[in-house]
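Some chains omitted; the rest stay in position.
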């Protein structure tokens, strides 16, 4: 295979400049804009997330697929258009070639954002809650492709753990089996999205950003497949109590079963149901953790950029 | 590792010429010849499958292991010998190095054919029914290595879905988790081998061969691991009714349990039992879907070859 279609990647101006200068960048998904909150909350949150990346010390690069082109660094108008347009499909990594071949438009998930980030040369990505192993996956085998993408894309993933509607214990087992390095930043336990803790102890807590930067770099020097997952909890004042969240999830699972909701529809269904059950408090916590995670992502990307700059280039 | 044994690959004359000219080629497995039908039905079917690839517009390359050499493009005499010789072992991708080291002979599965096709530079492969997740795999963990090979070999796989004795829902989950692009060609649902539909909706239907060619090419441009699965149903006049097939499979599973058949023996056992239960109609449908899939494979390989020819070479 010596020939292939040139990839239709377009970099935002600021992203292109940061890449050329070796400045830190944090990639962001657009699926959270189109499939998370209603308009205009989604557009406002996307803007706050970008501001948080900047506050952390990096340039945000929100990623989306627009008329057959991969946009890395959507501008404010792009984001607003995505936020206001209903029906933009969710595009995971395996859907990417199809959507490009069709000249289509779509919102990137964690997995597809990692593919685009790596192609653009961006080494950090941030998302509040990654996908994982679904509750009941022992029989349904329903496991998010995010986890497999972590073993393929050389991008560090900063998150507040996995969405708590998932089975977090099985999610950690999967990451361990597949040799994905897992660090917690400023926490002992693996966080649970908008909850401070999943109740599961994580293998390595590192609070020093420089040590995290060296860990990421060593992972790649060692020939490690894919990326490193860096989980950091929400701010205490934003968090939802774990028992309260768990009770709401249990109840939502009951109604999901009653309503026959399964497969790809389950994530959105559960998140909405839990939000109703908590009187909208989880949606607010969700917005808060998106922002605080993005800020941590910016800080860690900045530390990594400093680390790389200090290295003697290896030819 | 700077030294290694030169690989004993031998290209058939027509295949070598097609590779040199950039003409479309469709790789084919030989396990279907040795482990599918009885002689001489198997030899006749193999010839019809090759004819169907040509009718689709491509050169067939049936793959087998003969006395320690990988033959890519077996000639009519090779095929007839494989068809008539009992006891030729089935060689999956992980068996390949063993058989070569022993100078042995064997029939290639989907997985090992993909390895050989990629080494030879062939980008399309066709088979009626790929392997998948076995029924009961929640406890047996019996999952075909075909599915993992799809994440490793850069070859597009044209098929009529997975063998319907498998758990097709779990097979689709596995492909999704492992980020394997899945397209249906001329169908909305994932087909079920000699049945038109598995009852499971596939993520992307594409009927335009040029869009499929671009999808395959984009998958590789994006750095995607392995191949793309393109599923297309049998012709309506050849298909078996899904309820009828399912009833026969359920019954065959009962007798398999009674007879204590498990492991690698189960696929062949079930396919034979189902055939008896349907009065030989599934075996006939099996031959028909092998042929119609091969023709679709030829058509899609030809579209891909045209697409690659039109591209400006990227150095």
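Chains: A and B, in written order; residue numbering restarts at 1 for each.
By our rule, contacts are C-beta pairs under 8 Å (C-beta built on N, C-alpha and C of every residue); 3 or more make two chains touch, one makes a residue touch a chain.
Please read all numbers here as calculations on a predicted model, not as lab measurements.
The complex in this file is a homo-oligomer whose displayed part has 2 chains and whose full count of copies is 3.
Everything below uses one rule, namely that only the chains that are shown with their structure count from here on.
Rotation angle, chain A onto chain B, C-alpha superposition: 120 degrees, expressed as a multiple of 5. For the pair chain A and chain B, the distance between C-alpha centroids works out to 36 Å. Residues 1-7, 92-98, 100-102, 111, 115, 118-119, 138-145, 147-149, 152 of chain A touch chain B in their complex.
Only residues 123, 133, 137-138, 154, 170, 173-174, 176-183, 203-204, 206, 211-212, 214-225, 228, 308, 311-314 of chain B touch chain A when the two sit together in their complex.
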